[in-house]
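Okay, structure first, notes after.
Removed: one protein chain of the complex. Kept in place: all other protein chains.
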Amino acid sequence: MSEPFEPKIIAFVCTYCTYAGADLAGTSRLKYAPNVRIIRLPCTGRISPMFILKALQKGADGVLVSGCHPGDCHFTHGNYHARRRWMVFRALLDFIGIPPERVKYSWISAAEGVKFAEFINSVTEDIRKLGPFEQYSQLIGDTQAPASL
Amino acid sequence: MTKILLIDKLDNCVERWKAAGITVIGPVHRANISVYAAVEHASEFDFGLVLPDRSIKELFFPQTEPMLRYAIKKDTIDTIECMPPSGPRIIFGSRACDASGMAIDDPLFGWDYKDTYWFQRRNESVIVTIACIKADDFCMCTSLNMEPDSTKGSDVLLRPLENGKGWLVEELTDRGQEAFTQIAEFLQESADAPAQTAVVEKKFDLEASVAWLQKPENFDSRFWKEISMRCIGCASCTYLCPTCHCFDIQDEGDTYSGVRRKNWDSCSFALFTMHTSGHNPRSTQSARWRQRIMHKFNYFPGKFSVNSCSGCGRCSRQCPVDMGITETLQEISKLSL
Amino acid sequence: MSIEQQYQARAKELLSGGAVKMVIGYGKGTTGNRRRPIFISSPDDVGRLVLDDSCIINLSGYLVSEGLLSDEKRVAVFLRPEGIRAINILAAESQLDADQIVIFGFDVNDNELRALKGIHVEEFADVIGSIRENNPGFADKELLEKIEKMTAQERFAFWQEEFAKCIKCYACRQACPMCYCRRCIVDSNQPQWVNTSSHSLGNFEWNIVRAFHLSGRCVECGNCDRACPVNIPLRLINHKMAVEVLGAFDHVAGMSKTQEPVLASFKKDDSETFIL
Partner (left out) sequence: MAKIGVFICHCGENVGAKVDCTKLAAAMGEHPGVAVSVEYKYFCSDPGQESVKKAIRENNLTGVVVAACSPRMHEATFRKACAEAGLNPYLCEIANIREQCSWVHTDKDMATEKAMDITRSMVEKVKRNNKLQPIEVPVTRRALVIGGGIAGIQAALDIANAGQEVVLVEREPSLGGHMAQLSETFPTLDCSQCIMTPRMVEAAQHPKIRLLTYSEIESVDGYIGNFTVRVRMKSRYIDIDKCTGCGDCITKCPAKKISSEFDCDLGKRTAVYTPFAQSVPNIPVIDKANCIYFKNGKCKICSKTCQCDAIDFAMTDTFVDLEVGAIVVATGFQVQNNSVYGEYGYGTYPDVINGLQFERMASASGPTAGKIQRPSDGAEPQTVVFIQCAGSRDPSKGVRYCSKICCMYTAKHAMLYAHKVHDGKSHIFYMDIRAAGKGYDEFSRRAIEEDEAAYVRGRVSKVWQENGKLMVRGVDTLLGRPVEIAADLVVLATAMIAQPDAKEFAKTIGIGYDEYGFYNEAHLKLRPVESSTAGVYLAGACQSPKDIPDSVAQASATASKVLALFSKETLEREPVVATNNEATCAGCWGCVLACPYNAIEQKDILDRSGRIIKRVASVNPGLCQGCGTCVTFCRSNSLDLAGFTEKQIFAEVMGL
């Protein structure tokens, strides 16, 4: 029996909503899959598509991006700008062949500890089912490999 | 009576070479471009091309190549040197310009420091050149005092037969002879005549141009600005050039480990000479284009007694704005009249 | 009088009277159907200007050459509708003052050359407005449909093969009028967001970032596609992103010189069906 596949998931979240929601999941002692690593940013407006590419380079099988619900942004508009970028970037990744199932976006408020835990669990399960992101691993492997000729 | 190789037998040759552990490389199509690449069968070759889009250079000097791998530990950094894959190779169906381009760069890579990456590949490769029977508007080997059937840099020269069924074989070096000895049984004697080599019109006066370039006052000529005004500063000419050889060394990796790589770089880029201070000694595109021409026809020959151009014409052929060495030297030829 | 002759005469008039200091147009190229950008500053040289259906390069990028417009003098330029849209974007993004640009508009429909009336960019609103309704789109529609029908895995493989050819010569970037940054993000190395090596990862990253930075800004002139020495179908990606941006935000790049950049603006009711 081989070991079950444990996906590597990297999450980029805003500090005011989703990070606080993750803290709430903790204070509520909810349990969720330990596969996610969280990077804290001031606002979803600060979350650059570059971060997603770098997470993939680090071998993430899944990437999460999450922040305040529309209208709740601490900085009033950051999440509206973010939403447009995600919309465009998601379509681009999809067209290039990076499946949308591997890069997920959500709104999770500071009060939604339960949603946070459920989100992490469901995404972890989904990515577990998808398996390792082998095509991207191949790209990463190329950075280590000698020249072909 | 001379030795000939029939196209029909080429697949046997490929088989034989491969069986002997030799990688067989030649002009092929890959996703809408033509390149020199390794093949399984002779049927993959396309000898009908004037020359492949991408030059033979990348077989010896790839666009990116690891030099060493490193691992960062608490107090030390472990390094492992990387060498290119080793093993004999036959490059079948090079062109005279591409092959000579490699010979032009040999002294550069072997000058003060012997570039082991370059010479390992050079020493393990046999270049079989096919003389050109057709040329296009951009070919300019004759302007560089070469011919479509020049032998410089080649180990074997093949001359297409007039009947189109094969090639006359001229073994030029011991390495070439050795490679063809392995396939001796597929060669035959024949009196078939070779086809006429391509006629490549002479496009500029090299000697006059070089003399003009060597005059110090012409360094600041208005000419440079005028000729390069439309240059957009991409690297397509330098990267497709068989003789352009500049590279950059980059470390890539994460916190724990990484790879030091040697990557092509280009004098067309503003960043090429950018100083940390923000000052750029070649701050304009005209200065960069001048550098490229000066380097090829003044500085390089000054050091290695050979022009750093083999006349393939790729720079002009692929230029997004229809520039190139040909036009520049044509204009200089006119100036020097 | 042919359009070429009309435009030569107009160029002569503008240059002689000092109304413009330069005309950026097309001249004969190395081979029969090649046209190259030329820069005419003297009324005596207008005879070098060529205008026919081989004039394809979008010349608008030359307008943002460093220092060209800083003396506030006018410059004339030959532009197809895509090029005119590019002027709008460059003006909207403060790269040039549209009043300084005198446009020699032309278009080619069914191999027939047609002059576009107007001098300044706002006078071409109707011409470029019709693109919105009926975008001719240069992208290879068949290939696009083929790619869209693929599975993600197949798409990845398709692009992997295409991007494998990339040699990072940045001809796509240099040829693009929208890539006017003084320092491209790929040249920013603190940190190095985009791997500069042209291994497959570096090539993926570069091409993704390039397409993202052009989303909602690309006018589909095809300069990148034609410049690419290794024939990567770059315009196809740009076209796909233009379609996405139109569908999601009802935005067509370059419709006016005051158009807000699509990624620097938002609507509260922007689509978000993909956000969980």
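Order of writing sets the chain letters: A, B and C. Residues in each chain are counted from 1.
Here, a residue touches a chain if its C-beta (ideal position, glycine included) is under 8 Å from a C-beta of that chain, and two chains touch if they have at least 3 such contacts.
None of these values were measured; they are calculated from a predicted model.
Taking every chain of the complex into account, the chain not shown here touches A, B, C. Summary of contacts with the chain left out: across A:C17, A:I47, A:V123 or A:L149, the touching residue is A:I47.
Note on the undisplayed chain: of the listed residues A:G26, A:P100 or A:G141, the one touching it is A:G26.
Contact with the undisplayed chain is limited, among A:H81, A:R102, A:K115 or A:R128, to A:H81.
Listed here are the chain A residues that touch the chain not shown: 10, 15, 19-20, 22-23, 25-27, 29-32, 34, 37-43, 45-48, 51, 54-55, 58, 71, 74-78, 81-82, 85, 117. By the touch rule set out above, chain B reaches the unshown chain at residues 72-74, 254-255, 278. Listed by residue number, the positions of chain C touching the unshown chain are 70, 93-95, 180-185, 188, 190-191, 193, 213, 260-261, 263-265.
Note that in this section only the chains that are shown with their structure count from here on.
Averaging Cα coordinates per chain places chain A and chain B 45 Å apart. Residue positions 64, 252 of chain B each touch two or more of the other chains. Residue positions 195, 197, 199, 202 of chain C each touch two or more of the other chains. Residues 23, 25, 37-38, 58-59, 62, 64-66, 69, 82-85, 89, 121, 252, 254, 259 of chain B are the ones touching chain A in the complex. The residues of chain C lying in touch with chain A in their complex are 147-148, 150, 152-160, 185, 193-195, 197, 199-202, 204-205, 207-209, 211-212, 215-216, 237, 240-241, 244-245, 248-249, 262-268, 270-272, 274-276.
Within the complex formed with chain C, the residues of chain A that make contact are 49-50, 53-54, 57, 70-71, 77, 80-81, 83-100, 104-107, 119, 135, 138-140, 142-143.
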